[in-house]
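In this view, the complex is presented without one of its protein chains, the others remaining in place.
Should a chain be cited, it is by its letter among A, B and C, assigned in written order, with residues numbered from 1 in that chain.
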Amino acid sequence: MAFPKKKLQGLVAATITPMTENGEINFSVIGQYVDYLVKEQGVKNIFVNGTTGEGLSLSVSERRQVAEEWVTKGKDKLDQVIIHVGALSLKESQELAQHAAEIGADGIAVIAPFFLKPWTKDILINFLKEVAAAAPALPFYYYHIPALTGVKIRAEELLDGILDKIPTFQGLKFSDTDLLDFGQCVDQNRQQQFAFLFGVDEQLLSALVMGATGAVGSTYNYLGKKTNQMLEAFEQKDFSLALNYQFCIQRFINFVVKLGFGVSQTKAIMTLVSGIPMGPPRLPLQKASREFTDSAEAKLKSLDFLSFTDLKDGNLEAGS
Amino acid sequence: MAFPKKKLQGLVAATITPMTENGEINFSVIGQYVDYLVKEQGVKNIFVNGTTGEGLSLSVSERRQVAEEWVTKGKDKLDQVIIHVGALSLKESQELAQHAAEIGADGIAVIAPFFLKPWTKDILINFLKEVAAAAPALPFYYYHIPALTGVKIRAEELLDGILDKIPTFQGLKFSDTDLLDFGQCVDQNRQQQFAFLFGVDEQLLSALVMGATGAVGSTYNYLGKKTNQMLEAFEQKDFSLALNYQFCIQRFINFVVKLGFGVSQTKAIMTLVSGIPMGPPRLPLQKASREFTDSAEAKLKSLDFLSFTDLKDGNLEAGS
Amino acid sequence: MAFPKKKLQGLVAATITPMTENGEINFSVIGQYVDYLVKEQGVKNIFVNGTTGEGLSLSVSERRQVAEEWVTKGKDKLDQVIIHVGALSLKESQELAQHAAEIGADGIAVIAPFFLKPWTKDILINFLKEVAAAAPALPFYYYHIPALTGVKIRAEELLDGILDKIPTFQGLKFSDTDLLDFGQCVDQNRQQQFAFLFGVDEQLLSALVMGATGAVGSTYNYLGKKTNQMLEAFEQKDFSLALNYQFCIQRFINFVVKLGFGVSQTKAIMTLVSGIPMGPPRLPLQKASREFTDSAEAKLKSLDFLSFTDLKDGNLEAGS
Partner (left out) sequence: MAFPKKKLQGLVAATITPMTENGEINFSVIGQYVDYLVKEQGVKNIFVNGTTGEGLSLSVSERRQVAEEWVTKGKDKLDQVIIHVGALSLKESQELAQHAAEIGADGIAVIAPFFLKPWTKDILINFLKEVAAAAPALPFYYYHIPALTGVKIRAEELLDGILDKIPTFQGLKFSDTDLLDFGQCVDQNRQQQFAFLFGVDEQLLSALVMGATGAVGSTYNYLGKKTNQMLEAFEQKDFSLALNYQFCIQRFINFVVKLGFGVSQTKAIMTLVSGIPMGPPRLPLQKASREFTDSAEAKLKSLDFLSFTDLKDGNLEAGS
């Protein structure tokens, strides 16, 4: 099977699902969104229908439509479109995986099921394998997010021998701060050429030094450019400069975390920064408050993160 | 709207979803299952597609079929069929609620969405209200299970003023050991005639004394008769006898809890006790081990819980 | 060794440690406190230097002095004085146990050490045994409070075979809502005549029906009389009346829990109700706010819990 011409690396934006004021999906802005990511943020890979995209709050049918729209609009513009196909129901996960292959996505990602939880690593692998088997032509990525799922199987143990069970396995999105586990995933699989994508944006630098080959996150939607500058400094071994960028990004994230920061707030910030209307979130989330949005805007300005957009005009200007 | 002739009370069995060896749903035994519950266990109310029924592991389409089969087979035999229609996706929950009304179920129950969690009681009520609105002819029950959902909104606070928002609200399934919260739900709503159904089978007596009007649980599938004896003793104020029954039940549950007791083990025990093949569970669960099943069987015998079934014959005999 | 003439049963007030405004222990009011408990609350057993008494915030030397003062002032007035001698350091626990025996206390209680936690039940029993051995003449009680200690060893498992290791073992203070565990402690030890004291005041009735023989808690300092009325109704099998008392008590506790309720707030309420100055708490606690105290007072009045004290006069009047 011809696997992706390019290994998945660098920044991957976890896409937001734009919605209209009455909570329906707003497909009409996805084209602009693609252009914005590529031109203004320098981000050319996306992770669709994940946590940031409220994937599990959408119906299976909606997830299919959203996936198609991103693949269609991303054609010849984006490098890779990865579809998160995880679900509590195995059959639904398989349906979404098969669909992702049919529409020509570049890979699928699956979270550990988390209501009735797998008791052992082998059971979890069996579940993941069944999903992977529904899309044998696509690279498979495991989405490790123990704080949200409560599934306490270490990623490093899961990866042990995984190619025997899931030959399409190509890497993981590691959304946790346990860098012993992450480091051992890298260390034990160095010859495999897996993608080790880190999912905790606010401390990406700490994972880069531990061997991360890329990152998936919500902040790359609007801080992609700044983060790419950090990646560049890191690759050029200018670690002092890289740390300055990391601190810069941390000042913003630390600020919003203390106000209460979730998917709703991400949508509000993205609307602010990109000028593209992301709309409100779907229940059970509530739209970000006016105070939050104003505070976040003030903070972004004070940190000079808005230099490449002109909010007053509603135009998107390339920044330095 | 004509609400149920009988308020939902007494025991409600959280039904298991029988499966074939290859994991497909085994609709063919549901008729027997209904007869078994009514005749052998004296249980005439059921809660379909809940945790015990692996509801969230099934596809929406499967949940619809399962709901229909129980309503059909339960006609003129069961008192009430309550369908759990909760889901992470609001639209899917609404679809299931509407379907439950169409097929003539007696009520719907909804769990708090738990991946992206509601941040406040008002948001949670908004979510529940949207589901209730899809089945305005049916009584609505809230399924409170904080240990599994991680949603820390107290039931007593949720109930405060809920009739204004959800006029079809009829009660709750309370699956937690916080009897201050449970007690205050009862205390603050005494004139409402709500159903206060307790969901922690192993300590039902402790909730009966706090005003529980019934119970929903997996053990009523195979310990319904024994539990009904406890309820009777309680109603006749023979609390010493009621406690003896409770301890008897606890000895079994305590035993299996220490071996590891989940939905898989419930399926194995039910197969054992009823003689009806429940089959294996769906991934991400794994079939109960041989050692578990043998140990559980030995314990049931030592506690004399199998006197009303004759396993060797495969027949179901009424017991004393 | 002659064990207590009376088994420890009924209500046991977890005593507060009165302090002066500058945080030193106020021994001078302990005599009044004893008289208040006996005459106004009808409570004649106390549990000294527990959580409510800020025991672990005091130095070993202070704990000794406090224990002595309660034993001295309680002589011929109180039935039993139990000293909590638990500590993170085994030697300090042993010193306090030995001291309790020397001053003629009626029993010692020990919490599971909780910073470095025991990994198994056997290790925990070894620790407890070493403390018990320092006071071989005194009844030994285990203080089970998993939510605070994080030690997940079930009480029912601990009790299994404990008399072989700790012959002075006489019962437990069970501060948790897991009534399967509590029930099985009672069920498995019925012939032993242990004291099964429940430690979650707000749902005491639920434990009474499961076989609790008494209760230890902070609310018995100021709601002892009301709770004794509940115990009496329960013993006379008037469960409807008992439930009314329980709900009455719950309305108050539920109210203060929602405002934030800890040892500081308990001190403020006790000062209010008894008229005896309990003073502020020791760091790391902060005195209850004025708003809290005013709200609590208003609630107590609205629930008619202050009918037996006349706050305006500062006198303590017996109530009905």
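The rule is simple: a residue touches a chain if its C-beta (ideal position, glycine included) is under 8 Å from a C-beta of that chain, and two chains touch if they have at least 3 such contacts.
Computed from a predicted model, the values in this text were never measured in an experiment.
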item: Which displayed chains the unshown chain touches; value: A, C
item: Residue in contact with the excluded chain [from A:163, A:180 or A:298]; value: A:180
item: Contact partner of the left-out chain, one of C:124, C:207 or C:249; value: C:124
item: Interface residues of chain C (partner: the chain not displayed); value: 51, 54, 56-60, 62, 88-92, 95, 112-120, 123-124, 126-127, 130, 148, 150, 260, 262-263, 282-286
item: Where the unshown chain meets chain A, residue by residue; value: 156, 177-180, 183-184, 186-187, 200, 202-203, 205-211, 237, 239, 242-243, 246-247, 250-251, 253-254, 257
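Note that only the chains that are shown with their structure count from here on.
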item: Chain whose average C-alpha position is farthest from chain C's own; value: A
item: Where chain A and chain C are represented by their mean Cα positions, the distance between them in whole Å; value: 51
item: Set of chain B residues in contact with two or more other chains; value: none
